[in-house]
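For this view, one protein chain was removed and the others were kept in their places.
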Amino acid sequence: MKHYIILTVILPLLVAFLLPTIGRFSYFLARALPPIILIFSIVITACVYNNETAPFALHIGDFVAPQGIVFHVDSISLLMALSVQVFALFLWPRRSFKLQSEQIVSNKRYSLMLLLVASANGLAFSGDLFNLYVFYELLAVATFGLISFDTNEANQARFAAAFRYLVISATGSVMALLGIALVYFLTGTLNFAHLATQQANLFNPIGLSAFALLLVGFGVKAELFPVNSWVPEVYSAASKKLSGYLAGVISKLAVLVIIKALLFIFPHSEAAYLMLGLGLAGLLIGELSAMRSNDFTRMISWSSVAQLGLVFIAFSIPGQAGIIAGLAVLFHHMFVKTALFLIAEKWGGRISDLHGQGYLNLIMSGIFIFVALSLIGLPPLPGFWSKFLLLNGLAGQEYYFAIAIILITTVIEVNYLFRVANHLFSREDKPVLPINNHHWFDTLTASLIVVALIVAVWELPTINDQLIIMSDQLLDIESYVNRVLISTENGL
Amino acid sequence: MIPDISSILFSGAIGLLVIGVGGLLLSNNAYRVLLALVIAEAGANLMLVIAGYRWDAIAPILTGDFTPQPMVDPVPQAMVLTAIVIGVGVQALALTLIIRVKKAYGTLNMVEIKKRMEMDFDRLSQEANQPGKLEDNS
Partner (left out) sequence: MYQFASFVFLLGFLFLISVITGFLPLGEPPMLVGQVIQNNAASETGASNFVTSVVLGYRGIDTLGELSILFAAATAGSLVLSGLKQKSIESGDAGFLVKSASELFFPLLIVVGLYIVLHGHLTPGGGFQGGVILAAAFFLPLLAKPSKSINSLALGLIEGLSGAAFIIIGLIALFNEGAFLKPFFENGELGSLISSGTLPLLYIAVGLKVGAELASLLNLLNQEEVNDS
């Protein structure tokens, strides 16, 4: 069973390669195949998740560890891969085309979507720094293509947004490559387990600068502070479901990469302070810009920047408390932001245009209120619990400055989210705009997210146990090293 | 006096990186920004490939009677091969995007492009909730 986990990366790639060719012969097959493959890989991931309680290392091509590439599979990477695939299935681009030329174009879009899923799975599993870089670049290129697809020809801004994003992302890649070169100079290896045994060589200013370069490079997708100016542009220009997928799921994988770099390359307080500072800056800038924006999409884009700032603040807390808080904030944001972007699918314009909509579309406005309350952190909801864990961890380290900023930004969050709610249920004497209703499937997906959040309230003890297991696995570097570096014969 | 070989190799990589980053910061033309990216990437690749360099060693290929000799590290060379091809793909995609931006806005000036893009966003934001909008792509 263990070896088949690699199929979750390989099969989407295989189908993506063949999809444009298949699409020329049978449009129906090209539309049906990607979801089938996704369901198949969800089944594989779920089976491995059920059967393998202990984490294991998968040596690709049976080459012994530091030379060959290793996929390290543990609960957190399996859960990440599972959410990548499930969210992709629910946010899969919909729309059937009649003309053949349009069908060919839409097949290309499906194959880019599959490449995105494959690379995200690879990012979740891979245990090699350069391999992560390759998957990260694949993710970036697939994203550029998906952003610049829109059936609305009036939307010319998407090309400019994609190009500006590409420039930022490619600059980040150059920085990441430089960081990889520095790491290789110092240690002569790129395998995370092997790097962990070489910590003595890395604990110097050059190691820190290598970590900083990797942070900037991989931080582009994670919406880290100095390299996040693309966020509102891209999310406004792209289709809202894609934006929800990028903000909700894909950014979390970049965070995971950075956490791996923090734990295995430079696990010292300097790196943590760097992340704390950048996270705080991202939080402040995100919330303030969200308050200033008049456009619903823009508002939730900036709010996602702020939430990822929170994630970075959480992971900068040393020890288990930080990892648990970070994972809680991360998974909570994954659900909440996806739901918000699904709402923005139809309500993406000016906020003032939304007045009175709440009475017309009670389900969606109810979902919005619920999700907003959870995002703010109202006590029984999961958002409260994740923020509580975060503040608790910060208090344990006596980072009172960070606590103050988080509390202040929570007030700002209340302000802008409830400005939207006010417009939704305003009784002003203006004509209510006849906005199209959301597609039933989007409404269903958003409702499922709400149900998941409500279930999470009841299941908090279970989730807490799971998070403790995950953080134990993440922090147990010694057994990680043993699993990866011991010869492959044990794993078979 | 013959300069130290390491200073020559490193100054090549540093020079390419600084020229590239400088071009990114200072040039205002979309195409020149792309060229600056190409240069910076070359610098990073050069840095990576000299990470495996050894004095008095040959290329990592067994020839002749296959007796082992000191060889340079093959891993960075393989990685650079990968990184170069990745760079080519990204640059070609950037070129197609530049073509579309030029078609849409008629300019390659980055400041102008940003201004036009923000105007487009304002327009889209106003139109988004207007009645009679067609079913959008999703």
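Just so it is clear, A and B label the chains in written order, and each chain counts residues from 1 on its own.
Note that a contact is a pair of C-beta atoms (placed from the backbone, for glycine too) under 8 Å apart; a residue touches a chain by one contact, two chains touch by 3 or more.
Remember, it's a predicted structure, so these values are computed and weren't measured experimentally.
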Query: Considering the complete complex, which visible chains touch the unshown chain?
result: A, B
Task: May I ask which residue of B:Leu9, B:Val38 or B:Leu108 touches the chain that does not appear here?
output: B:Leu9
- prompt: Of A:Lys108, A:His268, A:Arg419 or A:His439, which sits in contact with the chain we cannot see?
  reply: A:Lys108
Message: Just to verify: which one of A:Ser75, A:Ser119, A:Thr445 or A:Gln473 makes contact with the chain not shown?
response: A:Ser119
Query: Of A:Pro34, A:Pro55 or A:Gly145, which residue touches the hidden chain?
result: A:Gly145
Query: Where does subunit B touch the missing chain, residue by residue?
result: 5-6, 9-10, 13-14, 17-18, 21-22, 25-26, 50-55, 59-63, 66, 68, 71-75, 77-79, 81-82, 85-86, 88-90, 92-93, 95-97, 99-100, 103
Message: For subunit A, which positions touch the chain that isn't shown here?
response: 3-4, 6-7, 9-10, 13-14, 16-21, 24, 59-63, 66-69, 105, 108-109, 111-112, 115, 118-119, 122, 128, 130-131, 134-135, 137-138, 141-142, 144-146, 148-149, 153, 159, 162, 182, 185-191, 194, 198, 201, 204-206, 209, 488, 492
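As a convention for this text, only the chains that are shown with their structure count from here on.
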- prompt: Counting in whole Å, what is the centre-to-centre distance of subunit A and subunit B, each centre being its mean C-alpha position?
  reply: 24
Message: Touching residues of subunit B toward subunit A in the complex: what are they?
response: 17, 20-21, 24, 30, 33-34, 37, 40-41, 43-45, 47-48, 51-52, 73, 75-76, 79, 82-83, 86, 89-90, 93-94, 97-98, 100-101, 104-105, 113-114, 116-117, 120-121, 124-131, 133-138
- request: Using the touch definition up top, name the residues of subunit A that touch subunit B in the complex.
  value: 93-95, 130, 133-134, 137, 140-141, 144-145, 148-152, 154-157, 159-164, 166-167, 170-171, 173-174, 177-178, 180-181, 184-185, 188, 190, 233, 236-237, 239-241, 294-295, 297-298, 345, 347-350, 353-354, 433-436, 439, 442
